[in-house]
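Of the protein chains in this complex, all but one are displayed in their positions.
By written order: A and B. Residues from 1 in each chain.
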Amino acid sequence: MIPEIGYFALVLALVIAVAQGTIPLIGVQRGIDSWAAVARPAAVIQFVLVTIAFLALLQAFVVSDFSVMNVVANSHTNKPMLYKISGTWGSHEGSLVMWVLILSAFGAAVAVFGNNLPPALRTRVLAIQGLIAVGFLSFSVFLSNPFERVVPAPLDGRGLNPLLQDPGLAFHPPFLYLGYVGFSIAFSFAIAALIEGRVDPAWARWVRPWTLASWGFLTVGIALGSWWAYYELGWGGWWFWDPVENASFMPWLAGTALLHSSIVVEKRDTLKTWTILLAILTFSLSLLGTFIVRSGVLNSVHAFASDPARGIFILGFLVLVVGGSLTLFAIRAPALKGGGLFAPISREGALVLNNLLLISALATVLLGTLYPLFLDALTGEKVTVGPPFFNRTFVPLMVPLIAMMAVGPMLAWKRADLAGAMSRLKVAIAAVLIVVLATFYLSGNGPVLPLLGMALGAWLVVGALTELSGRLKLFRATARDSWNRAKNLPRSAYGTAMAHGGVGIVILGMTASLSWETEKLQVMRPGDSVDVGGYEFVFEGARNVPGPNYTALRGTFRVLRGGREITVMEPETRTYSVPPMQTTEAAIKPVRLADLYAVVGDPDGNGGYATRLYHKPLLNWLWIGALIMVAGAFVSLTDRRHRVGAPARRRRRAGAAAPAPAPAPQDA
Amino acid sequence: MMAARKGVFGLAALVFGVLMLLAGDPPLAQAIDLPLPDAAQEARARSLHKQLRCLVCQNQSIVDSNATLARDLRIIVRERVAAGESDRQVLDFMVARYGDWVLMNPPFKAATLVLWIGPGLIFLGASVGVFFYFRRARRQFAAAAPLSKAERRRLDALFDDG
Partner (left out) sequence: MRLKFFIPLLAFVVLAISLGVGLTLKPRDIPSALIGDPVPEFSLPGIPGHEDGLSTADFGNGEVVLVNVFASWCIPCRQEHPLFMELARTGGIKIYGLNQRDKVEDAVQWLATFGDPYDRVGSDLDGRAGIDWGVYGVPETFIVDGRGRIIYKHIGVVTRSVLDKEILPRMEQARRQAAETAETK
């Protein structure tokens, strides 16, 4: 019964979405207020209905209702509860319901919290959200019904893929979708602005918080996925430039560019057409990612493609949404007038360069990801585009970007003094020199690349701190004055410094772990010991241990430093029975400025086991840096100017102070 | 193909190929791949491993895979390196059997021309666009009436919040 209610709720939600996508749009176009008024309640009702559907599916998984096909295919009675729950979004069908749930939640949020939006803009945004929902809901209802029954119901399910039975991966998709789907709001705002033919700083102020939040969620999603690969795949890698990874990385790059260009629209009322294009591009790349993951056009994801109809549907949807919006863009964008002028060397100029580099990098990733497909389609030839390609093309584009990241925030709007900014970065320059010398000294001689990486990381971290301390006039004003400044400084300034500094920390982590990793592969017998990066690993043996739905081969290592035991590491190789599969659970121990990483593998038949031991310097800075970046995004979100409702109040105040109601200073 | 119906998790897909194979992996207990005694040779073998694609898992190098075939290819690479073959010879051995597809780094040739020069062209094209944009902006900026000091200060104060 409950699955039928769930399906019915989905169908109803589709009907509501159709209404939400059409009636208000006509209403606002023709000036029929009662039609336009449909948008807000429709968005809320749609959210309620999708929530019901989601809960119905959740219920089926929690109680292991094996009359539902989706539960049979992805669950099993003796699976831990956490993974029964995460199984809800563990399949194509279920994840689609989660996608729609998040989409409708964002739509409802705009409807409920959008009091300060001009009514016409709000109505159009909600209508476009409704149209997007129509696409995904029809996909779910007609091609990917998660509530399909199976008769007779089997006694037990086939189990969830063991690799997915992992806390990191249980929460990876929700965050990823929060990011992907969040960008739909910026997209809807962009389309609404194109229809209205008007983009102004207020528009950018409304779009920015949504973009910021989506960017933060997407960053969490990507970091979780990377972290999972690191400890679960068992070879210590955390990024493979795999099409599926790239599918989430491309919207991230575009979203990062959007985040920065919308600042220019907000502050300087210029770069408008470009920002609109970026908003369309970012969400389009989210959709493209969905296509790549679910259609099976690229190798990585072939395993998901059980139904070619799905690929055709998503492609059709993609053509409709992206093709339609880009056509609208081509027709309407020329009418958008740019505002504030600026000299090339200025904050605006730096942000334009930021966009230039980010978008070139994005195009590079897109080209590399889809090239095998292009070539296959054109000539039938098969090639692999692997990490070496991306390292050679992507990294060179990142170097100037990162070098610039420390300088950009120090430049004034309109026209800046580059020499002045550089002189403020004295400390950062000194830090870079120290780090380079220290690195050079510690690593012996070493190639140039690690030096460059360490230098860039240090430059960025110290640069971000310098920028902040400059604003606080630290060490230049009295402590009291600095404290007052610290209190009054907009939160977004802290957010920027954190996000930029976080990137610096990530770069330091990447560089150090890749350049100075120690790796030891060997067969070890109980009692054997190996020195890895100054740590002595003593193998105590391995034994079989039962788990809830698997048996594990658990190896035990005592880890000694200078003869003193500091920890015991117990990596496992798990063998699941339903479905039959092996997974590696690496043991990871963060020690001073490094990760120790141990894997126990196959027995050699003579009492020995293949073991892999690693010492990875600064590796956990990757996760720390990512966390700081995300924290930066959310600190920025608490800025009063980003808080929902703030723009309206601010405008009212500005209007009271000055008789001329200029939305932003214009100098043209 | 049970894995075919499972999950849409981003990264999980990465290893589905392996899993599909593991479900029917040969049960024979085989040799464990061990590093070569000679450190320089081992380093070469490791770098070659990174350049070869694991055929059954589709998107990892053979370094990162537990698949049987990946392990066998690792062993073969070590044997050939130990036998004194050059990097080129080892890669050619693999290409002869599995085609260019086995190389993680696509070779530079007619079919990959667009791939290799594409990023440079894109960056160049975008740079030219930005250059003209900047040039126009500078001209307009210079043409706009300069501000008085007082206006300048007021403007700066307005902008100084972000």
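Here, a residue touches a chain if its C-beta (ideal position, glycine included) is under 8 Å from a C-beta of that chain, and two chains touch if they have at least 3 such contacts.
Bear in mind that the values here come from a model prediction, so they are computed numbers and not experimental data.
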item	value
Absent-chain contact - pick from A:15, A:63 or A:312	A:312
Full-complex contact with the absent chain, from A:151, A:330 or A:479	A:330
Options A:114, A:209, A:289 or A:372, residue touching the unrepresented chain	A:372
Residues of chain A (touch criterion as defined above) contacting the omitted chain	273, 277, 280-281, 284, 291, 295-299, 302, 308, 311-312, 315, 318-319, 322-323, 326-327, 329-331, 333-334, 370, 372-374, 376-377, 380, 382
For chain B, residues in touch with the removed chain	21, 23-28, 30, 55-56, 58, 68-69, 72-73, 76, 95-99, 101
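In this text, only the chains that are shown with their structure count from here on.
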item	value
Whole-Å separation of chain centres (CA-atom averages), chain A against chain B	19
In the complex with chain B, residue positions of chain A that touch it	73-74, 90-92, 95, 158, 160-161, 163-164, 169, 172-173, 176, 221, 225-226, 228-229, 233-235, 237, 240, 242-245, 247-248, 263, 266-267, 293-294, 299-306, 341-344, 349, 352-353, 356, 359-360, 363-364, 367-368, 371, 374-375, 379, 381-389, 393, 397, 412-415, 490, 492-493, 521-523, 579-582, 584, 601-602, 604-605, 610, 641, 665, 667-668
Chain A partner contacts - residues on chain B that touch it in the complex	1-17, 19-20, 22-23, 29, 32-35, 50-51, 53, 58-61, 63-66, 99-106, 111-112, 114-116, 118-119, 122-123, 126-127, 130, 133-134, 137-138, 140-141, 144, 147, 155-156, 158-159, 161-162
